[in-house]
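The complex appears here without one of its protein chains, the remainder shown in place.
Chain nomenclature is as follows: A and B, assigned in order of appearance, with residue numbering initiated at 1 for each chain independently.
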Amino acid sequence: MQRRDFFKQLGAVAAVAAISPAISFADEAKKLSGPNDLSYKAAVDAITGGKGAEESSKVNLKVPEIAENGAVVPVTVEVESPMTDSDYVKSIHILATKNANTRCIDVHLTPSNGKAMFATRIKLGGTQDVATVVALSDGTFLTATQNVKVTIGGCG
Amino acid sequence: MSSRKSLIKIKPKSYKDGEIVKVSFMVMHPMETGMRKDKKTKEVIPAKYINSVKFDYNGKVITTMNVWESLSTNPVFTTYMKVNGEGKLSVTFSDSTGEVHEKSIKIKPKG
Partner (left out) sequence: MKGTIKIVLSLTLLWSLSFASEQFSMSDADREMYAEMLEDNPADIMVGNGSELLEEYCGGDAGLAEFLNVSEDELPAYIAGFPRYLKDFKQVVALDQVLQALMSKNGHKPFALKSSDMFDMGAYAKSIANGEKIQIDVDANKHIKESYELGKLTFEQKRGSRGLSCLSCHSSQVIGSVLRTQPLPDLSAKGNAPAATWPAYRMTKSSLRTLQRRFQGCMNNALLAVIPLGSPEMVGLEVYLTQEAKGFEIAIPGLKR
C-alpha cells in the first residue's frame, strides 16, 4: 500500500471511530495499528481528517517539564466538557512528536465516562513536545502541546 | 485468555449510584517496541505491545483505546465512569502478538 493511501484510509477510520466508539473493537484496532512511523503532522491529519486542530485552554495537558526518566513519563489530559449525549468529548489522542511513531494512544470516550479525562505513562526517546488532540462531538478538534525535557536522572 | 497479572482500581472505594468515579487498569506487560536489543545476545527483542483496550460496564462499551508501543512497560490506563447500578466492569485487551486478556470487578454502589 502506498503511504498516502494508508494515511487516507487511516483518516477515514478515525472519523468512523469518532462517530461510534462501539464499533468492532478488534477490527478498528487492526486498521489503526498500521506501520509505526507516522510523523506528527501526518498523525494529526489522520486524526482530524485533514481539518487540523485548534489550540484551546479547555484542554489541560499535564506532563512534567523535566522528566526524571524517559521510560515512565506521566501524562494527564483533562477536557472541559459537560459529557452529555449532545455535547461530549469523543476522543483524546496523545502524541509524542519526536518518537519514531508519534502516536501513543487514542482513547474513545462516551457520555458514560461522565468526565473527559485520561491519564497514562509514556516512553519518550528524548526531549520533545508532547501533544494531545481532542475530538469533540460537534466535529471540531482541539489541541494542546507542552515540551518535556528528558534527562537521565539521579544515580542508576 | 492469558493469566497475566492485572488490577482494576476504583476511586473512591465506596461510592453511590450515579457518582462519577475514577477507574484505573494496570497490567504487567513488557510493551516491547521491537527496537530494543538484548544486551547480552545483541539480538532484537521482538515487538510485543498492547494494541487495543476496551472497558465494558454491564455489557455496554464505555471506552475503547488504540494503543501503540510508546506506552510504558507495565502500563496504567486511567479514566472516569458514571456508576449506573450494580454490575460488572470488564477490561479486555489484546496485544500485537494476539494475546488476549480480560479482568473484571464487581460494581456495587452503596445507596
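Heads up, the rule we're going with is that contacts are C-beta pairs under 8 Å (C-beta built on N, C-alpha and C of every residue); 3 or more make two chains touch, one makes a residue touch a chain.
Remember, it's a predicted structure, so these values are computed and weren't measured experimentally.
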I need the residue numbers on chain B that touch the omitted chain, in ascending order. 5-7, 9, 11, 24, 26-28, 72-74, 76, 78
Chain A residues touching the omitted chain (full complex): 62-66, 68-69, 71-72, 74, 76, 119, 121, 151-156
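Keep in mind that, in the parts below, only the chains that are shown with their structure count from here on.
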Which residues of chain A touch chain B in their complex? 17, 21-22, 25-26, 28-29, 32-33, 36, 71-73, 96, 99-101, 103-110, 112-115, 117-124
Contacting residues of chain B [partner chain A, same complex]: 20, 31, 33, 35, 51-52, 54, 57, 60-73, 75-82, 84, 92, 94, 96
